[in-house]
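Sharing a structure here in structure tokens format.
In this view, the complex is presented without one of its protein chains, the others remaining in place.
We call the chains A, B and C, going by the order they appear; numbering starts again at 1 in every chain.
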Amino acid sequence: MITGEQKPFEEIWNMVKDFKKVLVFGCNTCVAICHAGGGKEAEILASLLRMKASEEGIAIEINHNAVERHCEPEFFQPVMEDIRTYDLILSTACGVGVNLLSENIGDIPVFPAINTEFFGAVPRAGEFTELCAGCGNCILHLTGGICPIARCSKSLLNGPCGGTNNGSCEVSPDIKCAWVLIYDRMKKLNKLDLMKEINEAKDWSKAQGPRNFKVKVLEEIKK
Amino acid sequence: MSFRDILDSGKFAVTAEIGPPKGTDIKEMYHHIEVLKGKIDVANVTDNQSAVMRISSLAVCKIVLDNGMEPVLQMTCRDRNRIGLQADLLGASVLGIHNVLCLTGDHVNAGDHKQAKSVYDVESVQLLKIVEGMNNGKDMSGNEMKGATNFYAGAVVTPEANPLEPQLVKFEKKVKAGAKFFQTQAIYDMEKFKSFMAYARKFPVKVLAGIVVLKSAGMANFMNKNVPGISVPQVLIDEIKAAGKEKALETGINIAARHIKQLKDEKICDGVHIMAIGMEDKVPMIMERAGLL
Amino acid sequence: MNDKISSPKKGSVVIVGGGIGGMQAALDLADSGFKVHLIQKDPSIGGTMVMLDKTFPTGDCSMCMISPKMVEVGRHINIDVHSLAEVASVEGQPGDFKIKVKLAPRYVYPEKCTGCGDCEIKCPKKIPNEFDQGIGKRKVIYSLFAQAVPNTRAIDARHCLYLTKGTCRLCEKACKAGAINYEDKERVIEINAGAVILSPGLDRYDATVRGELGLGRWKNVVTSLQFERILSASGPFKGEVKRPSDEKHPRKVAWIQCVGSRDSHNANPWCSSVCCMYATKQTIIAKEHDKNIEPTIFYMEMRAFGKDFDKYVERAKNEYGVRYQRAMISAVREEPETGNLMLRYADEAGKLIDESFDMVVLSIGLEPHKDAAKFAKTFGIETNPYLFAKTSPLCPVQTTRDGIFVTGTYQGPKDIPDTVMQGSAVAGEAMALLSEARGTETVHKELLPERDVENEKPRIGVFVCHCGTNIAATVNIDEVVAAAKQLPDVAYVTNTIYACAQDNQDMIKQVVKDNNLNRVIIASCTPRTHEPLFQETIRDAGLNKYLFDLADIREQCSWCHMGQKEEATKKAVKIVKMSVAKSRLQKPLKTDYVGVTPACMIIGGGIAGMTSSLSLADQGFDVHVVEMEKELGGLTRNLFRTLEGNDVQEFLKATIAKVQAHKRITIHTNTQVKKTEGFVGNFKTALSNDTLISHGAIIIATGGTEYAPAEYLSGESDKVITQRDLEKRIASGEKFNPRARFVMIQCVGSREEPNQYCSRVCCQDAVKNAIAIKEQNPGSQVIILYRDIRTYGLREDYYKKARDIGVMFVRYDVDKKPQVEKDGDKLKVRTWDYMLNKELMIDADWLVLSAGLRPHPTTEGTGKMYKVTRNQDGYFLEAHVKLRPVDFPTEGIFVCGLAHAPKNLDETITQSLAAAGRAGVILSHERLAVSGIIAKHKKELCMSCLGCFRVCPFDSPYIGEDGKVAHNEVKCMGCGICAAICPAKAFQVNNFRDDQILAMIDAASECESGVVGG
Partner (left out) sequence: MNKAVESTEEAKAPSIEKPHETPEGWEPNILAFACHYCAFAAADLAGVMRLSYSPNVKIIRLPCTGKLDQIYVLRAFEKGIDGVFVAG
């Protein structure tokens, strides 16, 4: 799932303060699950902004709303008419949503209230962690299912650097050294030989945007 | 004799580090070059060490060369992509620099530009392969180049990494990728190092043991706690403590010299790489006490 | 089970004593189809626990825990509380007793008294308050304490001016309900019951007997119970730690342990079991109330033998800086000018020290009531020499008279959870005895059909209560009535003198009908006590009971704002507004039911599992015992005698035979649980022997293991054995060298990291074996090296006996553990002797290690399977350390025996009976009601983020077969944590929905004066 964290409130306030009618617009899919940008968070943010506005003595009308997903235009089409009555949409969707809404909304600005982060797993309640970098060229079959691109601070492909430290990364003791994890897992899988093979420099072309792809079946149906 | 020839001849090699400064004032660096010239075999020029921005390694290598010493160009993968790295390798080659130490490089997190975007387009093993390819007249994409390079390529290894096994996997990959010589992370425990060398000797590579002078017991404790792959045995810490604050550095120098002498006398490895870290002046003294001068 | 009316046995039980143990038994029995008569000597139930401020080792508020239970007992349709009552005689036999009960005059009509307390204010005479241990004062017409149940006032005839001197009658004038009855007389009633449970509780040692300690002579010497009242927020100093002489804040406070306990010369020979821990608790709470206090505990032995007790003591030492001084206090003297107290004691080196303290607390012990001998005679039971009820370790809650059971401190000194455990245990025993009479005497209320108001516009009726003068004296009722009339959807408003009075209930019903009301609000007192009453009233009027709301304008308004009439009235109006805002949005809620499979699965076939299985089978339920080993018996197979001398193997054999013979018990040996699905009342379990069983409850009795020591040359010399080995050798008749020297080392593998807990059984084992050796060969020598001898309760007798027959006890310190070396065939043990202050070198023929207990290795897996937590040491964690000692937070799952914590055989048996009693409560129901106040899950809004799934303490959200989050409403307790965390707002708690709370917030923030409150 796509994860995101709300921007610092001051930053959001500075985006909003010069507008007169603002909609805080939530997305009820990925960012709702990470408690950052669903309808509930949009409501909370709207409330905080209203209080800030009243404290600053600025008259802004601030409301909130949310739809299922911002990354498919059909979901926000039904509320488009209402949305267009605002002079700023503060989106709590991920960056994808902000882009797509901007494209569809005409001349009303759409600002992000979220810093979109990564594809995350939820190993424990309230904890989000990056396990895949979306590099477009998966090698997990070579690394015991543990991604060195996403999980090694240097995205190394041939083993740990000298900074590996009792299973932790030199960057932070909280980061596990991906290559120690890979080594242990490969050993368990009896696949250490595979790890001894030199991995060639990565083809990064697939990781560089703008990227898109088409689903063939759907293309056929359209035809 | 070139660095390659020294090592091939079986002579005990000594290298030391030259750290390029931040800024254009290079008086002190010149001084270090003067002090080391004629004493050590080659000077190893660091590449934005610890991810702290400084004069480029390539430029300083050229200065070292012009001042009569043979340089080793350290090259990390942090700051340049594969195009930049190859371009600089060609540049080094035409400037007469023929030793390259291929490193992945410390993370930007350790340095003074923490917000920088790390590159790591390729990493040490792949860089070694690039060097090998260029020595054969081909760039990384397999294009023929007009004129090949002739690099003597090296790499680093941490004999006391924890856990060690994945580190050794990588060591072997580096050998396979074309590393001819290795410098190690600082070592203090001779017995452990000997067992590492027993393993390393199985490969056709030269190994220079990393030597870092202990300045105090505090520094030793700090490194034990904070520097991955370094472990200073308690007896050495006790030795420095016993000497008292005044004589700590003196004791540290003696320990370094003692270790170097043992490495040479017992033919444990092929040379040493002294990382003076701001004490370049003291390198001749260490060498003298180790019986190398 | 309701159709056995012809049973010769009675379906009712008399419980004598309404402390926490009696209450637990009463609730368990009444909740499982038995009529209960609770006989209480005092004007209120509650016993000792209500006097306590906090409880160890969790620091929970005692009153907060017990008060809801008291309310539950007081309101239970099948519990009759007879207060100010005593049993005069018991005749008959098990299943059919005739009990005569003497009811003392109360001088107040219970049916008229509303408990408002107006009389108390007017009563002119104050006397020392026995509830506050004489430190504070109370009136002559009184309730025992603020939360008393029943809350009916009583007149203390000994002090009443009218009853003694014929003048006054002020209370009669004050009472608007006309509840005073000066003509009241003693009455005798007869109750016919199937069983009798004795839970009379305890008395406390009168420390004035030990004059040298100064109680009663020096003002700043108080008893531990007095100190408990001092700590209590509802006590004489409102929780401020002050000393009695000058009400100054004491700095240095000393606790003197074992006052009246473990002293066969001046006092009681037994150990009171609780003083070490309550003293530790008091020091911690005192520190929390006032950080300047420097507590010192003078003790001889720190008996922190219970679950997590040692950790508590460690915390007191390390986090609170409590000083523990091992010393006997020989005298306490007051320094006349300061009121401070000089304590004289010998330190560990034997040096005499005088130390001054600002205050001294005597940790007084527990003892049977003064009239214990007479009490026993009334019931025709035998006592032990100390006048505790006589029981056997193998039948720990049965008295010598069949059909009469005993629970709590009358059986022997014990703490709250052990008392509660026994409460459930006796309930289980009574259920087993009277199983065929279950449901024959209980009443069920027949209810009218509910009126369908779903599509009606809200029509709210508001009743504003004067509560005599309690509310009306401070709040202007007319103004509240007038304001309420202006509120939207309010169709009817009136005032009433006592909303809760019986005649008023009929009035409310009539008003609801006459005015076609569909919501009712009573503005009076707290919903915590009165909501159920009024809910019942509107239900009788045909309204769904959740269409009711109580606006608390007494506890939370008039009583707190006396003398501020205007503000209090304004606030009362606001409270009513908030209530109306909520009420408008109320919806009728359905109470759902789920069926119950009347069978229980018990995991573990040790003595715990077998005891539970027999009790449940006797109660009439099918039982499956799942034992992973090939035979039943568990660790008990290694036990041969109890400390008291009972033959354990004989008992085990008999128990196994009974279990095997019982037609309701199915034994699955060599079997493990593969998977359990379902919820309370409806579990389905697949066993590894490919059986699939349906059951309504689960008892986890997985036991523990004995620690196999690695220390002290264990395994290196065959002269180093464990207590268990020694016990076996003694039992098998092995003849030891008559002059052999045995050294025993205690706490091997216990009470130090990583096993920072006491294994509880080892001290008695050592004492037991030492006595056996000495009795076999008086010429042999036994030396026990110990840290603290923890022969708590009546076990202390055997410690004394061991010393008397020459067993030597030498203390060691954990930092200076004994050293053992081999010396040819013998062993050399070196240890420091603190008495002699030198190292001892002992030649030993045998070294006996008191190896502790460990959780069973399956505990972790079982815990994960049933999502029940374990404590730091790996033992299962019960739902509540004090009041739910055999329950898990997940309904329908219970724990007993070593799986819960280390304990002795009698305690395991008790806990197992308790687990059977608790399980019996569930299994006795044909169906279980699901509360209306639960979280409702809207699947269409849910995005299965698992927030609820992860935070729910009751495990009610689950991942359904469709792979999406679903919600099991049976498990839901309505706490609403799911609703708060849900990012999709897919959860709403009935009657606490977001729209209702927000409406209340809006109502609360409306300003009436035109000045914005902010």
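Convention: a contact is a pair of C-beta atoms (placed from the backbone, for glycine too) under 8 Å apart; a residue touches a chain by one contact, two chains touch by 3 or more.
Here the structure is a predicted model, which means the values were calculated and not measured.
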> Which of the chains on display does the removed chain touch in the whole complex?
Replying inline: A, C
> Which residue from C:Pro110, C:Gly134, C:Pro269 or C:Pro527 sits in contact with the chain not drawn here?
Replying inline: C:Pro527
> Which residue among C:Lys10, C:Lys281, C:Arg539 or C:Lys570 touches the omitted chain?
Replying inline: C:Lys570
>> Looking at the full complex, which residue from A:Ser47, A:Asn104, A:Asn137 or A:Asn166 touches the chain that isn't shown here?
In response: A:Ser47
> For chain A, which residues touch the unseen chain?
Replying inline: 40, 43-44, 47-48, 50-51
> Which positions on chain C touch the chain that was left off?
Replying inline: 61, 63-64, 67-68, 146-147, 233-234, 238, 526-528, 552, 554-562, 564, 567-568, 570-571, 574-575, 578, 933, 951, 974-977, 979-980, 989, 992, 994, 997-998, 1000-1002, 1004-1007, 1012-1014
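Throughout what follows, only the chains that are shown with their structure count from here on.
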>> Nearest whole angstrom, what separates the Cα centre of chain A from the Cα centre of chain C?
In response: 50
> Between chain A and chain B, what's the gap in Å when you average each chain's C-alpha atoms?
Replying inline: 40
>> Touching residues of chain B toward chain A in the complex: what are they?
In response: 78, 82, 104-107, 109-110, 118, 120-126, 129, 140, 156-158, 161-163, 165-167, 169-170, 172-173, 176-177, 185, 228-229
>> With touch defined as at the start, can you tell me which chain C residues reach chain A in the complex?
In response: 943, 945-947, 950-951, 982-985
> Residues of chain A touching chain C in their complex?
Replying inline: 28-29, 32-33, 35, 38-41, 122, 124-126
